[in-house]
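The complex appears here without one of its protein chains, the remainder shown in place.
Which chain is which? They are A and B, in the order written, and residues in each are numbered from 1.
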Amino acid sequence: MSDISWIFLTALLAAISCSFVGLHLILRKQAMLSDALSHSVLPGLVVVYIFFQQLSPPTLFLGALGVSVVMTFMLEWIRQQKLLREDAAMGLVFASLFALGVVLLENFASKVHIDTECLLYGELTFVPLETPTQLFGLAFPESTFLLFWTCLAVLAAGLIFQKELLVAAFHEEMAQSMGIPIKAVQFWLMLAVSLVIMACFRSLGAILVIAFLILPGAFGSLFSKRFWGIYSIGMVYSIVSIAIGTYLAFNLNNNVGAMTVSVAFIIFLLSFSLQRIFTGNQRRRVH
Amino acid sequence: MAFFEFNSFLFEACLAAALLSACSAMVGCFLLIRRRALLGDMIGHSVLPGLCVGFALAGFEKSPLLLLGGALVSALLAAFLQEYISRRSRIKEDTSMALLLTGFYAIGVVLLTELQNNSGSSTSGLETFLLGSAASISRSDLYASCFLLLVQIIVYSLFLKELRVNTFDPLFARAQGFNPNRYAQLISALTSISVILALPAVGLILASALLVLPAACASMITRNLGPRLTFSALIGLVLGFGGAWISTLHSQIPTGPSIILLHTAFFFVLAFALFFKRKFAPEETA
Partner (left out) sequence: MNTPSIVLEIKNLSVRYSGAPVLSDIDVKIESGSLVCIIGPNGSGKSTLIKTAIGLMEPIRGQITYFGNQTLKEARSKLSYLPQREGIDWDFPINVIEMVLMGAYKRVGLGRRLNKAEREKALYFLERVGLKDFAKRHIAELSGGQQQRVFLARALMTEADIYFLDEPFAAVDIVTEYMILELLKTLRDEGKTLLISHHDLHSVQRTADKVLLLNRELLAFDTPEVVLKSPLMQKAYGGMRGLL
């Protein structure tokens, strides 16, 4: 397969898994968890590299699990002790974890091959140059390989428990009364987000991945009120953005991930404005 | 006028770190009570395109004012869009915050990459902006943060009651004839300026943390807005200085993380103190 196909495939897999998980975040009004986790995964990544020197599906999973457990534990403790509110607690926890991650990175730089630039905005173009891993007899670049498995895992879990997850998102109390373990749901979500962020960090970097998580769902919600409606519209939107973004990035010699997100963002703003102009006050929320 | 004495330079850098921590600490109190603790993160990420434009218009060495001006415009635009989108559509506040954060940031990265491709001159100054370092704090940063701190002290002393009613009960405030939006915009502007000033020292990622941490610690000490502002500023000052100082002593710990981790440690100290207080004096509601 050609380089550009790998790049496109990687971006696509990222879009499929991220927008799915991200839509759950949006429905639960926890979109900023994507921001928090994008910072919190750093120590997880560093620790995985220190101990295993590489990212593979099992180590990736372990890292994500570690981060989720630590974060959940800290947030729960703060909540139970009634020390801070959720948004403040999240701010505190992710800032400390990120700070810890940076310190670890500085001190173990030799062992850990994480480039700070890479962390901040990734580089999809390098994906085809990564060490290949075997799958179905084909050589997959590391990132694509990871994303493939992440995508599978996340979608499988999400689809099996679709009904329960949606009920928990819309009305937590009702879900609880139905016997749905809401704490487990929250943990699943945190784990899924950590997984996709860590899987994407090389290709997209920690911050651009937030776009893949949130933008498709946000765009889709402008046009649909149903889960699969939002998701499908979001996917088309993602594919279009990736296509235009990759094309522009190659022609302007720019970062593929950043260009894709910029394109997606501009499309979003345009659609939003056009919608406002044509439907006037009807979309106004009660204030 | 540079002092060539080793101690003086470091002292100034630590002092600057302390002052800008205090700035963020004070305005952070208002973000905290409005449950907008993560707004600072959005502002921190959304300055990037403005910074790049500012840099393109005048080199880094020549005009830090243009850089800061660009950053401010960028941040305020993002804040405005965020509020507008969440007010005028089905999209909720947290979603709009996340998408603006990442959208602006991406545009910033595109511009940054363009700059790196085209300009021969070093853009590494811009990279330091992203992760921060005590060494990049200049005299003018020191003066600027001092000035901002004074401005905040004056504003809050004069207008605390107006800020209080407009943040607590905007409907009642509006019925009384106040304009709550003005006050919200004031807080946004002060937040943006604080974040931008903190960027050189602690970097983009952690500048937003300074908005949350001292205020969070202060919220555990007092339940009243006035004292909370004071405590927050003091905590920011002391821990900001301490964190920067530790960073100069141990080169493996960068300034930003050092200040953050010091705050976290203090937070846990307070948490345990509160825990014991509740155990042994339960009738006093904390």
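Points to keep in mind about this one:
In this section, a residue touches a chain if its C-beta (ideal position, glycine included) is under 8 Å from a C-beta of that chain, and two chains touch if they have at least 3 such contacts.
Note that this is a predicted model, so its numbers are computed, not measured.
Note that of B:Gln116, B:Ser138, B:Gln185 or B:Thr222, the residue touching the chain absent from this view is B:Thr222. In the full complex, subunit B touches the hidden chain at residues 33, 35, 158-159, 161-162, 164-165, 167-169, 171-172, 174-178, 219, 222-225, 228, 285.
Just so it is clear, only the chains that are shown with their structure count from here on.
Put simply, subunit A touches subunit B in their complex at residues 26, 29-32, 34-36, 39, 78, 81, 83-85, 87-88, 90-92, 95-96, 98-100, 102-103, 106-107, 116-117, 120-121, 207-208, 210-211, 213-215, 217-218, 221-222, 225, 252-255, 257-262, 264-265, 268-269, 272, 275-276, 283-285, 287. Subunit B makes touch with subunit A in their complex at residues 32, 35-38, 40-42, 45, 81, 85, 87-92, 94-99, 101-107, 109-110, 113-114, 117, 127, 130-131, 205-206, 208-209, 211-213, 215-216, 219-220, 252-254, 256-258, 260-261, 264, 267, 271, 274-275.
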